[in-house]
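For this depiction, one protein chain was excluded, whereas all remaining protein chains were kept in their positions.
And now, chain A:
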């Protein structure tokens, strides 16, 4: 009978359960996505040579576990508040506490297990979908990535079921120790925002100090190594929370004193925010962290993506060199509309390549030189035979030679001396197009036709911008992929966190808005109040997140050649767009629930 009652309660509140389930499913799906990368050692080894990445993933796992912990405790209190009345009712009609205890335990665990299992399936699908999308869209080379990875699924299941067991125990104690009547009327416990100057200042100081330690640690990762990441993680989480707690409370109380608080529903909105202040500060700090992680990961991923062609471009002045180009190859090269194309003749004898100096004097070879080690800005210079023979930069010509002679120094002979050599003459055609990445497919065909003629030619060893691009892309693809993949995962987690928190409060707001309508609030005023309230909850963590990212990017100056801050507005803009879409969705759902 009681089970029947419980199930009927479930039917009546399907809408709330929908919010609860979708939130939990998203959360476990994302945890799985993260673990699918983090626990897959073969994938990590295969796709990056940087040992630190493995540790970064381990720290990431810890952070995500903490976030999951908070998330589940929210979800659980939502579940509890949803069921309190029902359980109170069961007690009133004489159900035994033991029986109710079993029911609570069972329900919590069931919700948890179902959500986690569905989440793992969704996570597998998401992993497959997103990785395909990224690989295809960005032309990445990724190996050993498995969408379905058992250890990741196990890790997810164990963590979630463990947490739900705890949550069930907590619910059991919380509900069976509370008298029935209190359960029936336990809807609202207002929070009077208190401004205690001393505590406020202490929080601000602790917050600022720990955040500066965190920023300092990220900037000096070179010397601190792994400890730096751990330190930054702990201090920034703590600092964010303290600052939110101190400043948010203060802001709401102070803003009420201004005249604008007495216009329209502004005062109501501020009261709404300060009423839920303590609930919100925790969630907002988490959202700020997730925001920073997502934005940071996407920025870094895009940074690597942007850097690959730039590095290729500054690696050589020419796209490719072709030895003894055929007619077919020539027409392909012509179709690329090269901005420059030169052919040098050469003869090879044992381990030496001989060129005609006169050809180089007529068409000086263009070299490229990086201005500094930490920049991709390069200067070009055309060198004649004698200059080239002396220059360190002649290796750029060597890269374009046949693979067998890539490490042999070129020798420039006078026409007479060159003619005396009995070896057969070869042609080296070098050319450059406006943008090597725009013609990747044609270049690939060119490499194929060359290696068909000469099996020693393969992509990896053939010099020039194209093969450098292929090589660098192979090196950076792993990092790029991880950055973007995790960025999307964190963004989705952030979305479900914030949405869950906001929507779980929507039911309580329903009667408030009904009341406002009764005292003469226009529908327009109500809608704008909802928009404002939710906007504040979106903007605050957004600002903090952006600041975290701006400091956090310093970490990556170690991994990137150019500054990680170049072109930063692109990922920021993309992220802002996604965030905005997500805000609009939340507002719409909220309106639908509240303004029925």
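To be clear about the criterion, a contact is a pair of C-beta atoms (placed from the backbone, for glycine too) under 8 Å apart; a residue touches a chain by one contact, two chains touch by 3 or more; residues count from 1.
Please note the rule applied: contacts and distances are computed from a predicted model.
In the listed set "ABC transporter ATP-binding protein", "Carbon-monoxide dehydrogenase medium subunit", "CidA/LrgA family protein" or "Serine/threonine protein kinase", the entry agreeing with the UniProt name of the missing subunit chain is "ABC transporter ATP-binding protein". Among A:69, A:523, A:543 or A:558, only A:523 touches the chain that is left out of the view. Of the options A:272, A:429, A:477 or A:504, the residue whose C-beta touches the omitted chain is A:272.
Screening A:515, A:543 or A:558 against the full complex identifies A:515 as the residue touching the chain left out.
The hidden chain makes contact, of the residues A:177, A:263 or A:327, with A:263.
Against the chain not shown here, chain A presents residues 188-190, 192, 259, 262-268, 271-272, 274-275, 512, 515-525.
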